[in-house]
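All protein chains but one are shown at their positions in the complex.
Let's turn to chain A:
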Amino acid sequence: MALRMWASSTANALRVSSTVSRTNFSLSRCFSTVLEGLKYASSHEWVKHEGSVATIGITDHAQDHLGEVVFVDLPDSGTSVSHGSSFGAVESVKATSDINSPISGEIVEVNTKLSETPGLINSSPYEDGWMIKVKPSNPSELESLLGAKEYTKLCDEEEIH
């Protein structure tokens, strides 16, 4: 775990350049990446809805503020999550933070790589650092979430304060 975390801090430094190749992204004032096409919760989780499955993780802004993630507590596949409720926790060097589910549904897959390599959340928050895949039980919940522009604005406001 340890060595991989050192790798993750290097990846962190390279983060901006590695995402430049994407066509759709916006860089907020706080220099965190926010991807177009995803939905965001104000508690800093993202959702990517593709077909019947929605993938959930935490945002670049969130991982940047947490610092190196050293442990991720995730539920088992087959359990259910509900909109706005905690489904797990991320541990950084200094703090424990709850992760809230932006939507309700049944967990169909858990990213087991995170138990060995929690630093993926830092190095690749939107790709390799995904946390759970959910079969949404109430797809209309997605509508209540923030778009990329609104979420970028939220991050910027947080930085100002």
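As a convention for this text, contacts are C-beta pairs under 8 Å (C-beta built on N, C-alpha and C of every residue); 3 or more make two chains touch, one makes a residue touch a chain; residues count from 1.
Just so it is clear, contacts and distances are computed from a predicted model.
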"Aminomethyltransferase", "Serine/threonine-protein phosphatase", "E2 ubiquitin-conjugating enzyme" or "Small nuclear ribonucleo protein" - which is the UniProt name of the missing chain: "Aminomethyltransferase"
Of A:V34, A:I58 or A:V81, the one touching the omitted chain in the full complex: A:I58
Touching residues on chain A - with respect to the absent chain: 1-2, 5, 9, 42-45, 58, 61-62, 65-68, 70-71, 73, 86, 89-100, 157-161
